[in-house]
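A short worksheet on the structure shown next.
Entry: chain A
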Amino acid sequence: MDVTGILNQAFVGLSRTVILFIVSSGLSLILGVLRIPNIAHGSLYMIGAFMAFTISRLFGGGEMGFWMALIGAPLVVALISLFAERSVFQHLYEREHLMLLLLTFAFSLIFGDLVKIIWGGDYKSVPVPQVFQGFVPLIGGLPFPTYNVFLLVCGPVIAILLWLLVNKTKIGKISQAAAVDREMVGAVGINVSWVFAIVFVIGCLLAGLGGALVAPTVSVTLGMDHTLIMEAFLIVIMGGLGNIWGALLGALIFGLTQSLGILVWPQFGIIFPYAAVIIVLLFRPAGLLKATW
Partner candidate 1 sequence: MLQIRSLNKSFDGFKAVNNANLDVQKGEIVAVIGPNGAGKTTLFNLITGVLKPDSGEVIFKNENITGLPPHEICKKRISRSFQVVNVFNRLSIFENTQISILSREKRTWNLFTPSSKLAVEETNELLRNVGLYEKRDRISGALSHGDRKVLEIAMALGGNPEFLILDEPTAGMSPEETTRCIDLIKGLREKFGLTILFCEHDMEIVFGIANRIMVMVRGATIIQGTCEEVRCNEAVQDAYLGGSDVCLM
Partner candidate 2 sequence: MVTGFFSGKGKIWWIVALVVLCIVPLVLPRFYVYMLSIILLFGLLATSNDFPLGFGGLYQLHHAVFYGVGAYATAIVITKSGLSPWLAFLIGPIISAVLGLIMGLICVRLSKLYFGMLQISLGSLVWAVVFRWYSFTGGDDGIHGITVPDIISSYQGAYYFTLIITGLSLFIMYRILKSPYGSVLQGIRDNPVRSAMIGVNVKKHQLLALIIAGFFAGLAGVLFVVVDNTVFPDMLFWTLSMETTIMCLLGGWLTFLGPMLGAAVIILVRTFVSTYTVYWGLALGIIAGLVIFFMPNGVLGWFQDVFKRKANLAEVKE
């Protein structure tokens, strides 16, 4: 296997990394600030993808459709999550993690079947918009899908935006404080409940965004939530809870070990990312970067 092949595979891995990062960062925010292990995050990703399909079709399936879907799908997911948070989760913040984890699992079951009911069991596909169709010659002349280049640009942009949000805005700083000591933040007069709602919604919006972004590159089907959520969780734990850069680092490790692993050992390549997580957790049980708790 030559260098160009490896590099190409690495770039494929990087595109996957972007999606993993976007979804995982949302999960990391929710777990880091609200201390909710949100298993329904995978379902929200899936809903994002299916919603992108519907919205794209609504607008004719072309350019317009894609961009409307990219904006609309995450918003729909955000609304759903706002509803869930206000009606259910906001009453349960004091409960044990195990209960919250199982509750979000219950939600994922409900969402999974709702998707089945609304969209049925077939594969759906979202067309790649005209402007991103085709290939771009990469190193050594190997063609690389233009859409993936778009993803590779999105990744860092979203990372920077998130970092700004968490570290430079008022809401970001309040949520970081609330992650460590929610009582204190409440005692200072801030409405912690709304802070949590906002963080939860932003986290879920990211899941929907990930789903909308990935939609043109895969077959949108049931079950896409199951594989993704475990990967996202492992990335978040590997990177450090609540840490955006940690999520990026974790996604990089996961995405690259996955794609390069398959190259090196096609049959069992998929175990490499899990092995990477285990190794990291053995040496840094709290994750690679600083966690919020």
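Everything that follows uses one rule, which is that a residue touches a chain if its C-beta (ideal position, glycine included) is under 8 Å from a C-beta of that chain, and two chains touch if they have at least 3 such contacts; residues count from 1.
If you want to know what made the cut, all candidates are chains of the complex that A comes from, given by their letters.
From a predicted model like this one, the values you see are computed outputs, not experimental measurements.
**Q** Sort out for me which candidate, 1 or 2, comes into contact with chain A in this complex.
**A** The touching one is 2.
**Q** Which stretch or stretches of chain A touch candidate 2 in the complex?
**A** Those residues of chain A that touch candidate 2 are 37, 39, 88, 91-92, 95, 97-99, 101-103, 105-110, 112-114, 116-117, 226, 230, 233-234, 237, 267-268, 270-271, 274-275, 277-278, 281-282, 285-286.
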